[in-house]
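One chain of protein is taken out of this complex; the other chains stay put.
Then we have chain A:
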Amino acid sequence: MKKKILRSGRPLMAALIALSLIFQSGCGFKDIDKRIFVLSIGIDHTDNERKPFKIILKLAVPSGSLKQSGTKYTYLTKESESLASAIRLLKTHVDKEIDFGHAKVIVFGEGILHHDLREVMDFFIRRRDIQRVSWVAIGTPTAESILKAEPASEMAGSHALFNLFDQNGVESSYIVSTFLFDFRRRVLERGIDPILPNISSSKDKMKIIVNSSTLLANSKKPLKLTPQETKLYNLISNNVQRLDLIIKKDKLLYTVSIDSAKTNFKIITNPKHRPVIKMDVTMEGIIEESNQHMDPQKLNLYSKHASKEAEKNITAFLTKLQENGADPLGFGVRYEATRLHTKDTFKEWKKLYPEMTFDVSVKASIMSTGIVE
C-alpha cells in the first residue's frame, strides 16, 4: 500500500509543477482591467487622398464606483489609408488592450458615403471580435461629432447610442435599426438596398437626434428620407408595431395611435395587365388626440378616413422610391424568389420595376375614441 502511494507521488508532483506554470499568466489571458472597451466606432472621410479614412474610437474608461462617478469616455482619432492600419497604430496610443467586443455602434460620416461601401465595410466583417449585431448608422455632419456628443440624459455606464437602437431603451417609429450583418447582406445582395438611420447632433453636443434615414441605392446618390417617410418605411417593412397617424378631414384633425400593424405585399405580373405590387396593411389602434368631439358611433367612419390617408401616404412613398430606383423593401429579392429562375431574371426585374404600379389597401380599425363616455 505504502509503495503504491509513493509511486503515484511522482506524477502528482510533476502535475503540480506543471500546474504552477499557469500562475505565469501568458498573453492569451488578459484580465478585464487590462482591456479598454470600444463602445462605438466612427469613420469619416478626409480630403487627403492618400489617407482617406479618419477613424474615431469612443472608449469607456471604467472608474472605481460606477454609481458615483459614472463612466468617463475618451477618444482616439487617426487618419490612415486603411482602417486596419489605423487601428494598429491606435493601439500604441493607450496603455491597455483595445477590445472591440462591445463595439456595438458603427457610425459612418456623411462624407464617406460616396466611397465604395464594400471597402469600408470589409474591415468590420472580417474582424472576428466585432459583433455582427452591431448597429450601423450615418452621422451628420460627421461621425466624429456624433461620437463626441455626450447627451445630458446619458447615464453612467449606459451608452446613449446603444439605447437608441436596441429596443430596450427608446422605442420609436422614427428610428430605423440596421444590424451590421443585415447591412452587409443588403449591400451585397441585388434586389434589396441598404437603409441606414441618420444621426445628427446639436451644436453644443448635448443632444443626439435620430429621426430620419438614408437610402443607399447601389451606384446612386444617397437618398435622404424625411422623418415621415422613415416612419412609413418602418411600417411597411414590419419594423415597428406602434406608430401614429395624423388624419385631416375637412376641419376635423385627429391622431390615431396604432398598437399593432402588419404589412404583406405581393408582386403580380400578368402578361395582359400592367405589373402591380399589391400591398395589404392592417392596423389597429385608438384615437389619441383630436380637435373636436369624437363620436364613438362613428368609429367606422374615422377608420375609413384613416385608411384612405394611410393609403395615400404609402402610395406616395412607394412612388418616390420607384422614381429613385431604390428598393429597401426587397421587391427585387421577392421577385427573384418567386419566379422561375433564369439568368435574366434580375434584368427582367430591372426593366419591370419602373413600370410597376402600386395597389395599396389599408385596413385601419380604430377600436375606441380613447375616452370613456
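Here is the rule we use: contacts are C-beta pairs under 8 Å (C-beta built on N, C-alpha and C of every residue); 3 or more make two chains touch, one makes a residue touch a chain; residues count from 1.
Heads up, the rule we're going with is that contacts and distances are computed from a predicted model.
Enquirer: Which of the following names does UniProt give to the chain that is not shown: "NADH-quinone oxidoreductase subunit H", "Carrier domain-containing protein", "Spore germination protein" or "ABC transporter permease"?
Expert: When "NADH-quinone oxidoreductase subunit H", "Carrier domain-containing protein", "Spore germination protein" or "ABC transporter permease" are compared with UniProt, the left-out chain turns out to be "Spore germination protein".
Enquirer: Which of A:Arg35, A:His115, A:Lys148 or A:Lys308 touches the chain that is not shown?
Expert: Once the missing chain is taken into account, the touching residue is A:Arg35.
Enquirer: Out of A:Asp129, A:Asp244, A:Asp259 or A:Glu323, which touches the unshown chain?
Expert: Per the contact definition at the top, the residue touching the missing chain is A:Asp129.
Enquirer: Against the chain that's been left off, what residues of chain A make contact? List them.
Expert: 19, 22-23, 25, 28-33, 35, 37, 39, 60, 62-66, 71, 99, 101-102, 104, 129, 131, 157-159, 162
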